[in-house]
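Every protein chain except one is present and positioned as in the full complex.
Letters A and B mark the chains as written, and numbering starts fresh at 1 in each.
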Amino acid sequence: MAITEEPPLILEIESGETKPSTGAFARPTNAKGWRAWVFTVDHKKIGIMYGAVAMFWFFWGGIEALLIRSQLLTPDGTVLTAEQYNQIFTMHGTTMVFLVVMPLAAAFANYIVPLQIGARDVAFPRMNALGLWIFVFGGIFLNLSWFLGGGPDGGWFAYAPNTSVTFSPGAGMDFYALGLQIAGIASLVGAINLIVTIINMRAPGMTLLRMPVFTWMILVVQFLLLFALPVITVALVLLSMDRTFDANFFNVGMGADPLLWQHLFWIFGHPEVYILILPSFGIVSETLPVFSRKPLFGYSVIVISGAAIGFMGWGVWAHHMFVSGLGPVSVAAFSATTMFIAVPTGVKILNWIATMWGGKITFTVPMMFSISLVSMFTIGGLSGVMHSVAPADTQQTDTYFIVAHFHYVLFGGALMGLFAGMYYWWPKAFGYKLNDTLGKWHFWIVLVGFNLTFGPMHILGLQGMARRHSRYGPEDGFDFWNLMVSIGAFVILIGMIVFAINIVKTWLGYKAGTIEQSPADPWDGRTLEWAIPSPTPEHNFDYVPVVTDVDDFWHKKYQKDENGKLRKVADGNAIAQLGDQHPHLPSPSYWPIVLASGLPLIALGLIYTLWLTGIGLLVLVAAIYGWSLEPHTDPDAGHGHGDDHDEPDGDQSENLIDLPKDESTEEAPVG
Amino acid sequence: MNVITDSHAEGTDEHEDHGLSDVGYIKIALLLAVLTAIEVLTYFVDFGVLEVPSLLILMVVKFQIVISYFMHLKFDNKIFSYLFITGLVLAVVVFAAMATSLVFWTDPAGCDAGRFC
Partner (left out) sequence: MDNATEVKTSQLAYGPTEWDDYDVPPLTTGLSNEKMTMWAFLGSDCLLFASLISTYLLLRNRVGPDTEGSTAADLFDIPFTSVSSFVLLMSSLTMVLAVTSIGRGELERCKMWLLTTAILGTVFIAGQVYEFTGFYREGLGFTTNISSSAFFTLTGFHGVHVSLGIIMLVTLWSLISRGNIGAERAETVEIIGLYWHFVDIVWIVIFAVVYLIP
């Protein structure tokens, strides 16, 4: 935690020159090669790295899911032993939640938020890099357990005392507890940074109610992270104390209360649910208006209901614990709050439908993924409301019905939205669109596979198939639907392979020149990120945008004429900035990655030998001092030459000439 | 980052306008010392039923004094107050709810003295 407590001391005197006495460490200046990525403080490179690392873990978590489904393909499966099965399903959940969906959301938050608010970077570029590297090391640390005696085996919510040394003697749960603490620090650093960025770095004129909805949802999510992470940190610390230093927090023999872990975990865990879904809600709130060619229906209602979800999300956690002996009053109280929280979520769904209603919808790939979020999430949300009814939940809890529910909201909701975001912002990040045909194949295969996988789980759950069991017998009658579920899982795999092919193919095509460079505004977008060239220049904005409206860029393109009809007045690609200015940018830094590398050493030391902890602490302290004493920035470094996109400088100027001839007469499709 | 020096300059201006003088802070500290002395007094003198409420009130008053004067929340921009108070209120409400659920709302059937209910 020391990292965030030490505010960066920027050693700069008023003239803007670095004092020579502090300049013990030069800053790296490499603009090309691997160093340009490892030492970067550019929010765009950091966002891309978040995404790339998360996709790697997505691949790995998918392998784990397929192992689970191979085991359950037939009755009495023999693919995995019961112990291996425990480890695989625990790590599947942990990986997908903490190493895939959260960092993918962080990828979009890092890349898109500064662009949407018209900033050149986040408030603390080095802290941003620090968050990335802590997350990377945390993920590696968590998965080191596979090579050091087996993975965690207590389920992703790790109910104590089931996870105490008595019941889980291997080192797996230690890796879980410490690894998630490391990942938590990463998220906390990122959350504080983004909160300050969104509050304080907005373009002139961008009031809170002119902010794009994606940025709004990211702001809500960062607040949830800010306040929820300390709670899980305490829970994990207590667990680590029990396991490593023989404390008694969860020692039932000494009179411990097993409910303590459950309360602490779910006080974090329920806000976490909204941490996972709200970024996707933000993404579709951007894509649905663009591809329906209508403004978002009820902008302020969507924003307010998003914030309301954030607040109410703190009052419903015990619905995860209805069968743990909470007592009737607790159950009734949390049942009621849970029913209430469906209201703001439903409001959002209705707003999205109303946005599409009467719109001129173009079925691009991001639009298809967005619509699938609205529909699939609604299914998952409805089964969620079913769980708020405690007697029904008592039947459904710990069965495959629950598994079906949270996959419908997490896969059908969060991941579908994130895929929509990838297809939507790909041209902004890389300079070219993903292939549309392959994208549609990807979408349909995944949608079919997804419903084939998780739809039948509802039936299995109601038939009584318990989750987390490594086998079922031929006498149970679960054969047919389990076979369907497993087939569905492999269909999803095919869909994801299509996605991978799409990425590689378009990238090769772009390099070879057969795929055209994307213009600044390929989708006729509404927000500021489309007012700059694709791919984004290193400094983002040539000139600071001054904002006067919600969807400001749209209003630059479409204005009401004297009859009050909306008309197109300019082409987005023609009026976008050129990326030809070279403002001063912060230099890269060695210290974020060095500082982050201390944390897994400390954690490994706590499991094996305290010597390593000492070394890790030394690295940590040295890095903090190196960080603090680092010269501010070298004015000659990092001037935007580090752009790895190989974009010819004059590319965008051609678009300038392509002003539409009928610009003043063309009527905007829908007001 | 270069703007820091600008906003810092504004910050000090405000500070001179609204912050307390050194003597003022010393007076605040004396008040805090007196309140602490009253708190400690409850250990030596029996306050009866008033003991717990008075300790809680004294705690809240001291807390309030430190954050509003020593931490300048009274003089500073409201955004800082919102950031901090949100966390504080959330902490109090959520954990009060958790304690209520754990301590008062448990199933009476499964309740014994060792289980704190």
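Following the convention adopted for this analysis, a residue touches a chain if its C-beta (ideal position, glycine included) is under 8 Å from a C-beta of that chain, and two chains touch if they have at least 3 such contacts.
In this text, all values refer to a predicted model and were calculated from it rather than measured experimentally.
J.: Check the options A:F227, A:W441, A:Y472 or A:W523 and report the residue that touches the missing chain.
T.: A:F227
J.: Which residue numbers on chain A touch the omitted chain?
T.: Counting over the whole complex, chain A touches the hidden chain at residues 1-2, 4-9, 11, 13-14, 19, 21-22, 118-120, 123-124, 188, 192-193, 195-196, 199-204, 206, 226-231, 233-235, 237-238, 241, 245-249, 251, 253-257, 260, 264, 267, 528, 531, 541, 543-546, 553, 556-557, 570, 572, 574-578, 583-584, 625, 628-629, 656.
J.: Need a quick check: the contact residues on chain B for the chain that isn't drawn.
T.: Within chain B, the residues that touch the unshown chain are 1-8, 10-12, 15-16, 19, 21-22, 25-26, 28-29, 32-33, 36, 39-40, 42-43, 51-52, 55-56, 58-59, 62-63, 66-67, 70-72, 77, 79-80, 83-88, 90-92, 94-95, 98-99, 102-103, 114, 116.
By definition in this document, only the chains that are shown with their structure count from here on.
J.: Between chain A and chain B, what is the gap in Å from one C-alpha centre to the other?
T.: Once rounded, the distance between the two centres reads 35 Å.
J.: Along chain B, where are the residues that touch chain A in the complex?
T.: Touch list, chain B to chain A: 1-2, 4-5, 79, 86-87, 90-91, 93-94, 97-98, 101-102, 105-108, 110, 114-116.
J.: Okay, in this complex, where on chain A does chain B touch?
T.: So the residues of chain A in touch with chain B come to 10, 12, 14, 16, 199, 223, 226-227, 255, 257, 259-260, 263, 267, 314-315, 318, 325-330, 333, 586, 632.
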